[in-house]
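In what follows, a single structure is set out as structure tokens and then discussed.
Every protein chain except one is present and positioned as in the full complex.
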Amino acid sequence: MVSKDEKMGWSVSEMAQKAALDIPDGAYVNLGIGMPELVAAFVPEGREVIYHTENGLLGMGPGPDPEDENPELINAGKKPVTAIPGSCFFHHADSFTMIRGRHIDVCVLGAMQVSEEGDLANWSTGAPNAIPAVGGAMDLVAGIKTIFVISRHNTKTGDPKIVKKCTYPLTGKAVVDRIYTDLAILDVTKDGLFVRELGPGVTFEYLQEHTEATLRRYPETASRES
Amino acid sequence: MVSKDEKMGWSVSEMAQKAALDIPDGAYVNLGIGMPELVAAFVPEGREVIYHTENGLLGMGPGPDPEDENPELINAGKKPVTAIPGSCFFHHADSFTMIRGRHIDVCVLGAMQVSEEGDLANWSTGAPNAIPAVGGAMDLVAGIKTIFVISRHNTKTGDPKIVKKCTYPLTGKAVVDRIYTDLAILDVTKDGLFVRELGPGVTFEYLQEHTEATLRRYPETASRES
Amino acid sequence: MINKIIPSAAEAVAEIGDGATVMIGGFGEAGSPIELIHALIDSGPKNLTVISNNTGSGHIGLAALIENRQVGKMICSFPRTANSKVFPELYHNGEIELELVPQGTLAERIRAGGAGIPAFYTPTSVNTPLAEGKETRVFDGLTCVLEYGLKADFSLVKCHRADRYGNLTYNKTARNFGPIMCTAATTTIVQTRKVVELGEIDPEIVVTPGIFVQKVVEITNPADESKLVAEERRYPW
Partner (left out) sequence: MINKIIPSAAEAVAEIGDGATVMIGGFGEAGSPIELIHALIDSGPKNLTVISNNTGSGHIGLAALIENRQVGKMICSFPRTANSKVFPELYHNGEIELELVPQGTLAERIRAGGAGIPAFYTPTSVNTPLAEGKETRVFDGLTCVLEYGLKADFSLVKCHRADRYGNLTYNKTARNFGPIMCTAATTTIVQTRKVVELGEIDPEIVVTPGIFVQKVVEITNPADESKLVAEERRYPW
């Protein structure tokens, strides 16, 4: 076990890489705005993954060189992107047919809070002075088969984001399947939150201390650690 | 008044011509299978009318020369057609968006029976041995703003088709706006069926004799006849 | 690598088993995936529920599938066509069930099934026998019936061009039910006149995005149904 002074856990790139490893070959994937976008950079060799952006493109490629930016070719985060060979454009009702109709395999989203039961809050703090803005978040969690959350384990002020019960307004109830943080990868199951993998130098005890929700160990994880 | 032995009323072509006269310039029109299809041949000079066929074409043109027939370019009656410059193809859900969404201006349909109140029966005799087959008829009458019926005034056996109440299963209730028959043009109004125009040699009395529904005269028609 | 191209129609339809619900594209013969249907006759699953606008002509294609006693129930809008003899006979003998759905409602139910909309309201069929027993509700004075989304285990669709991602274009009025049926099935199987390279179909003109397609078979010269009917051909040949 490393001391608490040493750097612990994964970098953001490593988190994205971990998530990318869990996306199967041939998957149709929607990446949320921000940290989830990084996942696209780490598709493992030999896999082909097709990215959907809900503003109307299936087969989104990486960002273009600045001189090739086109204000009419953007992603859901309104950033310039490219379109791969074999891509296609469509309108919003068709785009959300892909989402709501359960055609997209995996969605990777950011989170403000995730609960023990997989409830997700990622659109509003519910503060009275906040401008509520939901975008496609509720459609994504209601429609996509597998929901991954990628997020720092705690807020900048050290508050837990993996909580017993979300205090922020929900995006969806019991929707999250797996959580990738800098400290660990967690599976959301009917029996609660299980630790799938601990980040470098992170112990189960340390992780639990930084998590409001109750964590469980898979039998094999427990034995590997002992 | 002509004697009953002489030919009375309009030919089928004349009926179609009368209906075509009542379709305004720029209208989007759906023509039912059979007699309604004839209406397309009589668009008055100077008017441009766009034909919709619910199997997926807006801008249907006339039938092609036999050597140009394409089994993948057909109308709702499954007959070969052509596509005019400025036409477009679309799938069935988009096609019925045009219909149900009240985007089409006029529909011309055949009828088995039309009631005094504009109820239409044109899809089934309701006979126990009949194969029920409705196609798009119910969608057309539910969605299109103006419904014209074009039909012989009586059946081949002389039975009335313009009836007090339809005995066949309905296609739609209170949907017909105007009826073009070989004997007359009738308006369906809240106050009942009014004779808009009598065919050549047809008197109001003769028409009423051949009609089960009660007919009314517009004041000006009555005076013109007297 | 994503490669949805399957070498033969037989392999493409092999997994369709007894009791499956199968959407079959086409309006009359336009868009009817006749080679896929014939492969389904060869493979022989029974008691299928078939969702298709018509019931086929003569003794080939969908009519042959019905004649071969593989269809327990038809969901369609117009089970009669000029040369439709098979369905009427079985229907009169009580050997096949029929759910008659207005054409636009059928299209919208399929589109809803594909779009994750479990049910919707429509004014079509109100005050007719086809609305009997259905829930109604009035919206702004307009009486509507509640209709349910339709999904299928399989869709069989004919298109014009396809690539290995399953992106499709169609030919003229053969498009009809294809694009919506692709969205509404767990497994969509498509026959295409030609397989093209990725990128050959302009992203602006793709009609069915590949996400809705699972299997593609190239059938370069699909049979002309009306010719076969005129020649009084029967399948199996």
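Some notes on this structure:
Order as written gives the chain letters A, B and C; numbering starts at 1 within each chain.
FYI, a residue touches a chain if its C-beta (ideal position, glycine included) is under 8 Å from a C-beta of that chain, and two chains touch if they have at least 3 such contacts.
These numbers were taken from a predicted model, which means no experiment stands behind them.
For the chain that is not shown, the touched chains among those present are A, B, C, taking the whole complex. The chain omitted from view is touched by exactly one of A:W10, A:Y28, A:Y51 or A:F90, namely A:F90.
Only one residue in the set C:C144, C:A162 or C:I211 touches the chain that does not appear here, and it is C:C144. Within the entire complex, the positions of chain A that touch the omitted partner chain are 53-57, 70-75, 78, 83, 89-93, 95-96, 99-100, 126, 129, 131-139, 142-143, 169-173. In the full complex, chain C makes contact with the omitted chain through residues 108, 112, 115-123, 137, 139-140, 142, 144, 148, 169-172, 202-205. Interface with the hidden chain, as seen from chain B, comprises residues 25-26, 28, 46, 48, 50, 52, 57-59, 83, 85-90, 93-94, 96-104, 143.
Throughout what follows, only the chains that are shown with their structure count from here on.
Note on connectivity: the fewest steps through touching chains from chain A to chain B is 2.
Placing every chain at the mean of its C-alpha atoms, the farthest one from chain C is found to be A. The interface holding more C-beta pairs in contact, when A-C is weighed against B-C, is B-C.
Mean C-alpha position of chain A lies 37 Å from that of chain C. With centres defined as mean CA coordinates, chain C is found 30 Å away from chain B. For chain C, the set of residues that touch two or more other chains comprises 111.
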